[in-house]
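One chain of protein is taken out of this complex; the other chains stay put.
Let's turn to chain A:
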Amino acid sequence: MRITQGTFSFLPDLTDDEIRLQIDYALAHEWPLSIEFTDDPHPRNTYWEMWGLPMFDLQDPAALLDEVRACREEHPEHYVRVIAYDASLGRQTVALSFLVNRPSEEPGFRLERQEGKDRQIAYTTHAYATDRPSGQRYGRADSGRGARSNGHGR
């Protein structure tokens, strides 16, 4: 099941050139950009791992695109997203967020029913991927390779 999350999520995945244009757009609005990754696909999982620190004062997308590529290389079987933050007064929120990498296979979710008091049913979704420990959830590339970098101190 193809996860749709963030901007452009119903479009085909962006190519690097398209990503560059989006970064350009964010930089033109003076939004600092950052990269995050995760292997927990649950839609309520908002706090992803940071790939390095947010990049402030960029003028050119090249540096950020390099980081995107580095993050993909390090985590080929993770979800990776680019986030642009609008710090202007009154907005102060994420202005743009889109996926730039996804695992090669996405098993999707199952619906869980929890039977409660008075035969009431509580529904929840459960990602098949999260049955396995973090770092070994997707593909074979990730399994058994020990600690991986998070982009800090590189």
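In this section, contacts are C-beta pairs under 8 Å (C-beta built on N, C-alpha and C of every residue); 3 or more make two chains touch, one makes a residue touch a chain; residues count from 1.
What we mean here is this: contacts and distances are computed from a predicted model.
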| item | value |
| --- | --- |
| The complex's invisible chain, by UniProt name, from "Xylose transport system permease protein XylH", "ABC transporter substrate-binding protein", "Protein translocase subunit SecD" or "AAA family ATPase" | "AAA family ATPase" |
| Where the unshown chain meets chain A, residue by residue | 1-2, 12-17, 52-53, 55, 57-60, 62-64, 66-67, 69, 72-73, 76-77, 99-102, 104-106, 108, 152-154 |
